[in-house]
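Here the complex is missing one protein chain, while the rest keep their positions.
Labels for the chains are A and B, by order of writing; each one numbers its residues from 1.
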Amino acid sequence: MSTVLHLDRITKRFGGLTANDDVTLELKNGEILALLGENGAGKTTLMNILFGHYAADEGTVNVFGQTLPPGRPRSAIQAGVGMVHQHFTLAGNLSVLDNVMLGSEPLIRVRSRRDEGRIRLLALSEKFGLKTDPDARVSGLSVGERQRVEILKALYRGARILILDEPTAVLTRTEAERLFDILRSMTRQGLSIIFISHKLSEVMAASDRIAILRGGRKVAERANSDTSPEELAELMVGSRVTRPKREAHSIGAPLLAAEEVTVHLDGKPALNNVSFTAHAGEILGIVGVSGNGQVALGALLSGVAAPATGRLTLEGREIGGLGPRAFIAAGVGRIPEDRHAEGVVGELPVWENVVLEQLATPEFSTRGFVRRSAARSHAADLIKLFDVRGATPEMRISLLSGGNMQKLILGRALAAAPKVIIANQPTRGLDEGAIAAVHAKLLAAREAGAATILITEDLEEAVDLSDRLQAIVGGRLSRPVAVEESDSRRLGLMMAGVWEN
Amino acid sequence: MRFERRANVPWALAVSAPFAAVGAALALSAALIIAAGVNPLWAYLEMLRGALGSRLAVTEMLTRAVPLILTGLAAAVAFRARFWNIGGEGQFYIGALAVAWVGHDLISGLPSAIGIAVLLVVGMAAGALLLSGPAYLRLRYGVDEVVTTLLMNFVVILFVGLMIEGPLRDPLAFGWPQSVPVDGTYRLPDLIPKTRLHIGLLIAVAVAGVVWLIFARTVFGTEARAAGFNARAAEFAGVSLPRTVIGVALLSGGLAGLAGTIEVMGVTGGVTTTMSPGFGYAGIVVAMLAALHPAGVVAAAVFVATIFVGADAMSRATGVPSFIADVIVALALLTMLAALFFSSYRIRR
Partner (left out) sequence: MIESLDLLFSASLWAAVLRIATPLIFGVLGVLLCERAGVLNLGIEGIMTMGAMIGWLTVFLGADLWTGILVAAVAGALIGLLHALLTVPLGLSQHVSGLGITLFASALAYYLYRLIVTVGESPPTIDPFRPLDFPILSEVAFLGPVFFSQTAPTYLALALVAVMAYVLTRTPLGLAIRMTGENPHTVESQGLDPTLIRIGCVMAGSALMALGGAFLTTAAFNSFFPGMVQGRGWICIALVVFASWRPGKALLGALLFAFFDAYQLRLQAVVEGVPYQLFLMAPYLLSIVALILVARRAQVPAALMIPYRRGER
């Protein structure tokens, strides 16, 4: 088999951080290579260098025997490289055909050849079994459909090497299996594929060869047949971090309950008639593939969105729609889904961020004036208590790493010993050490009697932490099942929307 | 080439940015002065002399700085919270008109100090009320406040014209369109006798202090800053965005209204449609030159006033059109924007 792609000794630094350190990688014709590594291992950076989004500080990219000029996506595309980004680069207000055709024609042309484009797109969609409607608006498509458009976009530009960044992060298990079938059939038609993943099972199931990145370096390369999940796990994480375990204990009284709640976002129902009850000392896991109503659920439970119908009660008292401040005052600690967009005000110092929720309380203000020394010392306490490394109360919070920022948000939510905790994707994008720390804090709060609602896409995390689980699909919630009574098959079906009521 | 955000902006760099910006603006404007056939050094020297060369000049300059401090604060307050109040000019006029109306004979008989206090509040209220309209439209209908505040400037100036040619017309002005004057009892006392400089300067500086206190030290100010930087995160943390927008709008509109009020009570006595040489718009420049910091606003207002007052004198001496002042000030805004960028980012290959 011939080599189609050769990354030679790539090094890339961002400020003081070395994201890729002397990485060499080869891809053979017709092969599926998995790029395995934890969050922050440098996988995406490496692929962005290959595609020309970034220019490497050292090293070269060689495609089909020809060296690509650094930092030019156009050259990569012309050389036959196509990339399917993790956060899809599609324009929601435009049609599928618009999105696919962009950049495929010379810009200065009297008329876009859309009819030919449509025919070619449909032919490709037929050939690879990627069904799509060229005239549909992208904003109306499901995540899976959008991913198909992304792949078609790459194929349309004549990609012979396809790079997929965490392609299954947004798919259910059945969708993921189907995707890998399609990828396999593509390799039979002469394509070569790299996919990025941190999931051992799919790497084992779908790849020919596996390259493992850790801390920006390539630590190993294995043929699929010569390795095991256990070995890969060790290679990926290095020194093994053990996640804390949930201990069985008795569950208390119901605290937070939703009865047939419907929530609208942007005028459309995003959460449909959902019911759940979280008890003291219990973690209730809400598990599902992203884009199935988690945003609306998070907004409802943090007080930002009001129920259109139904009731949300805390200890029997209606609380739905009263606003974040009422939630905080009632003892709800909240961890938002998106740290940067919702969790912190990046431009403000750490201390202002950690007291922002409590600013109007007597602890941190008197007659409208902020008690700065009290706030600063509170921030210093949280930094110590939650082991936030490299932080001082005065520094701009955006300078913290994701994990440390999350610890601080966790500290803000948990410091007042809340009755109820809303943890929305609490470990997304964190490395193994930070995940363990977050899990430990959530389990400690459970021991202390808090009722926790854990919204997560990570089935492993959900099973590790939760006492009971509900699946969220299409804005609806399944009935709860006790973790002890469920198995991976049943959970997989639940996440795909198959459950009995 | 890439830009990379600095972790910390060195103190010296932050302080030198406005000076570099002003220097660049003056250097660029020099080319235009040369185009007028005049040696720019001479022109700038005349400018300095015109604004700072005598006691009288300095008092004139400071008199001019008073409304600029207040409109500058108005813009700084609003921009801090990312509320784009571009309507300072309109709020200035409505504040001016309100005190001419109330201060002419509606409150006659009050002791001077109390009357003055009442009028200051009236002027602020008028400006605040005017800006509450666009604030409401943004909250209720999602209408961008940039356009509404801009358009309101034209509406207000027409309204002022209507009033001073109609109900508020000064019968003693011999047909000159001017409003009735504020009762002499309620005129602001002179700060330095025999000059136009009035105690409005002290009021403006004190107000700058209050604004600083509000933004740096109070719950409201902290929440407004948070909402300005990241509205979603602020909302998540329990900050009420509508309350913040309304609060900021009332404060900002009130400050611009106060500028018009003080100008009438301290300088002009009555209102004309030409009494502001663009104080509202210049306030935006002042706020940006100050990097939205209240103390900086006072300094930037003095700079802008120096350019404006100095340019008039320089124009008389050299024949260079006095519009050069507007050019310098506008250029300073643009160079300041660039300077702020380069002080907080560094260039990487």
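Keep in mind that, in the parts below, a residue touches a chain if its C-beta (ideal position, glycine included) is under 8 Å from a C-beta of that chain, and two chains touch if they have at least 3 such contacts.
Here the structure is a predicted model, which is why all the values come from computation and not from measurement.
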Touch list for the missing chain, restricted to displayed chains, reads A, B
Considering the complete complex, of B:Ala7, B:Leu158 or B:Ala295, the missing chain is touched by B:Leu158
The listed residue (B:Val99, B:Leu168 or B:Ile284) that touches the chain absent from the view is B:Ile284
Of the candidates A:Asn20, A:Asn99 or A:Gln294, the residue in contact with the absent chain is A:Asn99
Touching the hidden chain, out of B:Leu45, B:Val118 or B:Leu150, is B:Leu150
Per the touch rule stated above, subunit A touches the missing chain via residues 51, 53-54, 72-78, 83, 85, 87, 89-94, 98-99, 101-112, 153, 157
Contact residues on subunit B toward the hidden chain run 2-3, 32, 35-36, 79, 84, 86, 137, 141-144, 146-148, 150-155, 158-159, 161-162, 165-166, 281, 284-285, 288, 321, 323-324, 326-327, 329-331, 333-334, 337-338, 340-341
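In this text, only the chains that are shown with their structure count from here on.
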The distance between the C-alpha centres of subunit A and subunit B, rounded to whole Å, is 46
In the complex, subunit B touches subunit A at residues 4, 7, 217-220, 222-223, 225-226, 229-230, 232-240
The residues of subunit A that touch subunit B in their complex are 15, 302-304, 323-325, 327-328, 334, 336, 341-348, 352, 356-357, 359-360, 365, 368-370, 372, 396, 399
